[in-house]
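What you see is the complex with one protein chain gone and the rest in place.
Take a look at chain A:
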Amino acid sequence: MAQSTTLPHPAASATQDAPRTGNWDGGNEPFKASYGKLMMWFFLLSDAFTFAAFLTTYGMIRHKHEVFTGEAKDFVFSTRWWPIPDHVFNAFPGMGEANVPLGFVALMTMILILSSVTMVLAVEAGHRMDKADVQKWLLWTILFGATFLGSQAWEWSHFIHGHSEGTVMADGTVFHGANLAMNQYGPVLFADLFFFITGFHGTHVFSGVCLLIWCFIATTNGTFEKRGHYEMIEKIGLYWHFVDLVWVFVFTFFYLV
C-alpha cells in the first residue's frame, strides 16, 4: 500500500528502462494468475449465469407441471404430465426399439469426462514443454469432443423422429417424435427445453472443438514453443472443462432427476 510511484528524474533516463514493480505500474498479476487466464475465469462465470438461467427455467417450468404419480412401469406419455426421463431417453444406436434406459447418455457422459482427462494431460504436457505429448493429447481431446457431438446429433435425430408407437394427441391423431410446437413425450415445453439446453451446450462443445483444432495447428507450427509457454492450452482447457462441468449438471437435471 505504501509503495509510491514517483516519476523518473529526467536526468536518470537510464533507469526508465528498469522494470517498474509498484502496485499500479502494470506487470503485476492479481491473484497470481495471468491476465488471459483471469479473463477466461470471468468469462466462464458469466457463461455459468447463462446456463444457470436455462436450468432455473427448466426447474421452474417442470415444477409448474403436473407430476405422474403412478408406478413407473405404468407410465404412459401424455401432455398432461412431465415425462419420466428414462422412458424418453431409452434408445441406443444400432439396437432398434430395444429398451436401454439412459444407456446412450451414460456413454456420452463417459466420452465427455474422458475428453476432460485428455485435456488435463495436454495441459500437463504443456507445462513440461513436451510438444509431441501436447499434440497427442490434443488430438485425443478433439476426437472425444467430435464423438460427443456425433452422439448428440444421433440423440437429437432420435428425439425428433420419436418412438414408433407414438402418442395419441388431444385431437385423436397419433404423433411421433418432437418439434418446437408438438411432441409425443409430454408438455410442449419439455421438448423446447430439451432443444434449447442440449443445443446450447452442444454449441459450446462445437466451439471448443474448433478452438482445440486451432490449438493443435498452433502447437504443430511451434507457436507456443517459440512463445516459451503453453498457456493458451491452459486457457482453452479451462473452457473445455467448463463445458464438461455444464454437461454434468445438464445430465443430472435433465436425465436423472
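In this text, a residue touches a chain if its C-beta (ideal position, glycine included) is under 8 Å from a C-beta of that chain, and two chains touch if they have at least 3 such contacts; residues count from 1.
In this section, contacts and distances are computed from a predicted model.
> Which name from "Sulfite reductase (NADPH) hemoprotein beta-component", "Cytochrome C oxidase subunit IV family protein", "Phosphate ABC transporter ATP-binding protein" or "3-isopropylmalate/(R)-2-methylmalate dehydratase small subunit" does UniProt give the chain that's left off?
Of the names offered in "Sulfite reductase (NADPH) hemoprotein beta-component", "Cytochrome C oxidase subunit IV family protein", "Phosphate ABC transporter ATP-binding protein" or "3-isopropylmalate/(R)-2-methylmalate dehydratase small subunit", the one UniProt assigns to the missing chain is "Cytochrome C oxidase subunit IV family protein".
> Among A:His127, A:His161 or A:Arg227, which residue is in contact with the omitted chain in the full complex?
Selected residue, touching the omitted chain: A:His127.
> Considering the complete complex, identify which of A:Lys64, A:His161 or A:Arg227 is in touch with the unshown chain.
The single option touching the absent chain is A:Lys64.
> Which of A:Ser78, A:Ser116 or A:Thr141 sits in contact with the chain that's absent?
Residue touching the absent chain, from the options given: A:Ser116.
> Determine which one of A:Asp86, A:Asp192 or A:Glu231 touches the chain that has been left out.
Candidates A:Asp86, A:Asp192 or A:Glu231; residue touching the omitted chain: A:Asp86.
> Using the touch rule from the top, list residues of chain A that touch the missing partner.
So the residues of chain A touching the unseen chain are 30-33, 38, 41, 45, 48-49, 52, 55-56, 59-66, 72, 84, 86, 101-102, 106, 109-110, 113-114, 116-117, 119-121, 124-125, 127-130, 133, 237-238, 241-242, 244-245, 248-249, 252, 256-257.
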